[in-house]
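What follows is a set of notes on a single structure, which appears directly below.
Only a single protein chain was left out; the remaining protein chains are all shown in position.
What follows is chain A.
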Amino acid sequence: MDVLPGVDARAPLLEVNDLHVEFRTGYGVAKAVNGANFWLSPGETLAILGESGCGKSVTAQAIMGILDTPPGYVTQGQIRYRGVDLLKLPEDQRRKVRANKIAMIFQDALSALNPVYTVGFQLGELFRKHRGMSRADARKRAIDLLDQVKIPAAKVRVNDYPHQFSGGMRQRVMIAMALALDPEVLIADEPTTALDVTVQAQIMGLLADLQRQRNMGLILITHDMGVVADVADRISVMYAGKVVEEAPVYDIYARPAHPYTRALLESIPRLDMKGQQLSVIRGLPPALTDIPKGCAFNPRCAYARDACRQDPPPPAYQVSVQPHRTARCHFFREVLGE
C-alpha cells in the first residue's frame, strides 16, 4: 500500500481542527459548520450527536472529501490524518486515503448502492481498482467479506442485486464495502436510523465486533441518545455547526455541562420509566443563513443573559482536565449545578 508522505505514526489518528464549511446558494450563504473540533484515537468510538441541520453529516462529508463543490466549500480549518492535513492533498492522494484509511457508511443503503450491478461486482470493484486484483480474485474476496458481516449463504448472495436484500442485509453489505480495504477510521452516518429496533441491535452488535477485531476508530453520527449511551466512549454534541460540548459518555449523561445537552436529555421519553410531562426546548434550531449573534443557542436557552447575546463563548471552556471535558457555554458551572 502506498504510504502518504509526512505520515507520523505518533500523531493522533484523526483530528479535526476549527473546521468551517459553507454552502453558497442563491438564497445566501448557509454556514453549515462553524468551527468543529474533535479528535479520534484507534479503537475508540466517538459519537457526534445533534439534530438535523447541525452540521454533523457535512462534517463527515468534509472529512471524506465528498462534499459537493459547488455549492459546498471548506473555508477554514484542518483535517489531519496521522498529522497529514487532508485538505491540502491533491485529489489523487485524497482518493487513496478514502477507503484505504478512512471509510464511510451511509444511512440509506438502498440509494448508496448501485441498483444495476450485483453486490459482488460492487464489492469486487474496490479490490480491482485499489488493489489491481483480477475479477476472479476480487470475487473471492467479496464472498469472504460478505461472510465476515454474517450474510447467510454468501456464495449465492454475492450474485444478487441490492433490491433483493432486506434493509438490514443491505446495511451489512454497506459495512462490508466500507471495511474492504481495512480502513483505520470508519465513519457511520446514522447507520441504523432507517432500520427496525431488532435489526438495529444486530447491526450495532456487528459494528462493535468488527471494530474490536480491527482496533478501528469509529465516528458514529446520530441523533439517537439511546444508541449513543449503548456504544460510545466519548460524545461531541453539535449545535448550529459548532461542537458545544465534548465529554466521556458517562459524564455527559450524568452531568451535562451545556444547556443544550441538558435540555435534550430532559426532553426524551424513556423506555424504563413512565415519565411526567416532557420538558420542552422552546423554539426551533436556527436557520443556517441567519445564525443568532453571540451564542447560537441563546434564543432557546434557559440560562441565557446579556453576555450570551453579545459574545460568542470561546471554542472550549475546560470543564475538567481529568477526564477531559469541554463546553462552549459562559455559564457551564451553573449548568453543572456548581
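Here is the rule we go by: contacts are C-beta pairs under 8 Å (C-beta built on N, C-alpha and C of every residue); 3 or more make two chains touch, one makes a residue touch a chain; residues count from 1.
Here is the rule we use: contacts and distances are computed from a predicted model.
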*For the chain that's not shown, choose its UniProt protein name out of "Arginine deiminase-related protein", "Tol-Pal system protein TolB", "Molybdopterin synthase sulfur carrier subunit" or "ABC transporter ATP-binding protein".*
"ABC transporter ATP-binding protein"
*asked:* Of the residues A:His130, A:His223 or A:Arg255, I need the one that contacts the missing chain.
replied: A:His223
_Tell me which of A:Ser41, A:Asn159 or A:Ser267 is the one touching the absent chain._
A:Ser267
*Among A:Thr25, A:Thr69, A:Asn114 or A:Ser166, which residue is in touch with the absent chain?*
A:Ser166
*In the full complex, which residues of chain A touch the absent chain?*
51-52, 166, 168-169, 196-202, 205, 223-230, 232, 249-250, 253-254, 263-265, 267-272, 274-275, 277-281, 284-285
